[in-house]
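Quick one: this structure, given as structure tokens, is what I'll be asking you about.
Here the complex is missing a single protein chain, while all its other protein chains stay put.
Order of writing sets the labels: A and B. Residues in every chain begin at 1.
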Amino acid sequence: MNIRISALCATLTLALSSAASLAATLSVWAVDEPDNYTEKMAREFAKLHPDIQLQVRKVGFSSLNDEAMRAVMSGNGPDVIPIDNPNTAMFAAKNALLDLTPYLAKSKVIDVKQIYPGPLKNASWNGKVYAIPRGANTLALYYNEDMFKAAGLDPDKPPQSWDELYADAKKLTNAQKNVYGLAFSAVGDEEGVFQFLPFIQATGADWDKLNDPGAARAAAFWQKLLDEKLASPDTLSHRQSEAAATFINSNAAMDINGPWELMAVEKGAKFKWRVALLPPEKAGGTRASALGEQSHAVLRSAKNPQAAFAFLEYMYSQRNRNWNEFGMLPPSKDTVTKDPKWPQAYKTFNEQMQYARPRGPNPQWPKVSKAISTAVQSVLTHQADPKKAMDQAYKTVEATKH
Amino acid sequence: MKRYVLMVIALIVTAVYLFPLYWMYITVFKSAAEMFQFPPTFWPQQAESHLRQVFEERNMARFLWNSLLIACGTTGVTLLVGTGAAYALAQVQNRWTSAAIFAVLVLQALPSSLMVTPIFTAFKGLGLLETPRFAVVIAQITKTLPFYIVLCRASFVQVPRELRDAALVDGASPMRAFFGVILPLAVNGILVSAILVFLQSFGEYVYARSLILDDQYQTATVGLSAFVGATKTDWIGIMTYSAIFVTPILIAFMLLQRKIVAGLTAGALK
């Protein structure tokens, strides 16, 4: 109820503040996802502005980059596109996005200073802001309380180091019952990279420091989990949502995943579950997690940048609904989440967020991402030695900097 | 006796071959928990389905209509342009027609996924993107036409050339000889080729995905890929979508198929 009222207030203020007519067609791309965030927002926005003719096109998350790139090339793109946050730099560097800085200077709705530094960094390039983060997310460890108890583990003590994660996964694995200890995704695209980064960052390495021995240790740790079948060999082809599905169906006892899965877990899980922080390499060591979520940007070719920016403002104004309706963490300090659903998960994800690091910025992120995922996969399939694979990836990443 | 042995062999082979289709249909009626079971169940335990829900939520009526329009358009134009060309390339055999067949084959050599960027840019310049379904038809014909020509040509080759010569001697124009004598004899081959073209274009994906920027004109394949690429992988939903997508054409094809195969086996081309 509360959410409804606060949403209503926000929309009202916005409706009043942008009384000027926006008569235009607004063409918006939206990622195809269970809660259809962008599409829902666009429909609400259009309702407030009957003079706007809305066009929505749904795009698969994994084809977002190439579709947007082709649209930009042709000069026939939509007005507003969603961007997975590490790719903002690429689009900005290619001069495809509208610089929002002047609009933000005048905006009564978005106060850039309130946006958390991580999401803001991922939305900026060369000191200018090119996108507005719709929220934030990060990874944490979901675990099945019932299975913990059945395996003689204490659900109050989730794993606190890689060794514990390994030991717990081993105890929880039950091949007879088709239960793996852990589910995660090492799929050969950005999703797999997103999952891998927290592990290397926990060792002190990072996407641009893959030659650090920690990166090889992280890859070797994943390799060990797969070799001993504590995680499904299909981890290499499972996307994050498929990993979540095995957890929900009790085929995996733990699952590294983001808050966007909360709704599905709540709906599907027939057991007690909780969420814990990702374990650091050694107990008490550095914690890390990747910073995810999409941002929205206006293309430079937009026919009506005013209306497009007004739409970005509208989405931002709805940020108080992020958690309860969309399983997203707030993008800014001034976001108020009233009566958060799944309070335990809310607390954990918010704490995990403090350790979340932005990916990049690097204007050739897709290349970086491909290099990392190829390295990880060749280690997991024993085609390359961890050290060698990471050094090779390091070289490719270094080459993108020149 | 031999006939029944053959029949049993054929039955087994057909059943094995069709198993993936069976699996698609059976998954439609499973629950998520059952789908992940191992060993898997070969018959749904507690049948449930989301046919209507998937059909409506995924806007399938719209998508299927667009696919149908595009497939009809593509088949129509391909038939119109391709039949004559196939005939000509079968009728006249010299260095030039060899070169032409060669060109036809090479011109469709690259996968659509690589042709699409230049085509996109060109169509934008020509203003074709304003009529996206028509644009897809135009682009798709570059794929279906060579395919159709090569297929159809094979059946024109089977028509004895003496028939045409006889018609010409009788004073018919080349056009009359073509429409009056040769076309009727090759009609089975044309029909088979046309159906294949229709099916191919009904399932086309890359051009539709890239040239149609407005969901309103989008096709069923793109709708499916969006479903697959959606942030949540809903296998049962995806199988439901696939089943709804292919069932009508499967039925239509089965009905038509008996006629075509009968025509083929009767050796109408001999």
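Just so it is clear, a contact is a pair of C-beta atoms (placed from the backbone, for glycine too) under 8 Å apart; a residue touches a chain by one contact, two chains touch by 3 or more.
In the analysis below, contacts and distances are computed from a predicted model.
*Asks:* Not counting the visible chains, the remaining one has a UniProt entry; which protein name from "Lactose transport system permease protein LacF", "Imidazole glycerol phosphate synthase subunit HisH", "ABC-type transporter, integral membrane subunit" or "Anti-sigma-K factor RskA" does it give?
*Replies:* Spelling it out: the chain absent from the display is recorded in UniProt as "Lactose transport system permease protein LacF".
*Asks:* Which candidate, B:70, B:119, B:194 or B:212, sits in contact with the chain we can't see?
*Replies:* Among B:70, B:119, B:194 or B:212, only B:119 touches the chain that is not shown.
*Asks:* In the whole complex, what residues of chain A lie against the chain that is missing from view?
*Replies:* 65-66, 69-70, 72-73, 75, 90, 94-96, 178, 187-189, 232-237, 246, 251, 364, 366-367, 370, 374, 377-378, 380-381, 383-384, 392
*Asks:* Suppose we count only contacts with the excluded chain; which residues of chain B make the list?
*Replies:* Missing-chain contacts on chain B: residues 2-4, 6-7, 9-11, 13-14, 17-18, 20-21, 23-24, 27, 35-40, 42, 81-82, 84-85, 87-89, 91-94, 97-98, 100-115, 117-119, 121-122, 125, 138-139, 141-142, 145-147, 149-151, 154-155, 157-158, 161, 165, 173-175, 178, 189, 192, 196, 199, 202-206, 221, 224-225, 228, 235, 238-239, 242, 245-246, 249-250, 253-254, 257-258, 261-262, 264-265, 267, 269-270.
By definition in this document, only the chains that are shown with their structure count from here on.
*Asks:* Let me have the rounded angstrom distance from the C-alpha centre of chain A over to the C-alpha centre of chain B, please.
*Replies:* 39
*Asks:* Would you mind writing out the residues of chain B in touch with chain A in their complex?
*Replies:* So the residues of chain B in touch with chain A come to 32-33, 36, 38, 116-117, 120-121, 124, 129, 209-210, 213-215, 218, 225-233, 235.
*Asks:* Quick check: in the complex, which residue numbers of chain A touch chain B?
*Replies:* Residue positions touching the partner: 27, 31-34, 55-63, 67, 70-71, 73-76, 78, 178, 239, 241-242, 245-246, 248-249, 251, 260, 264, 268.
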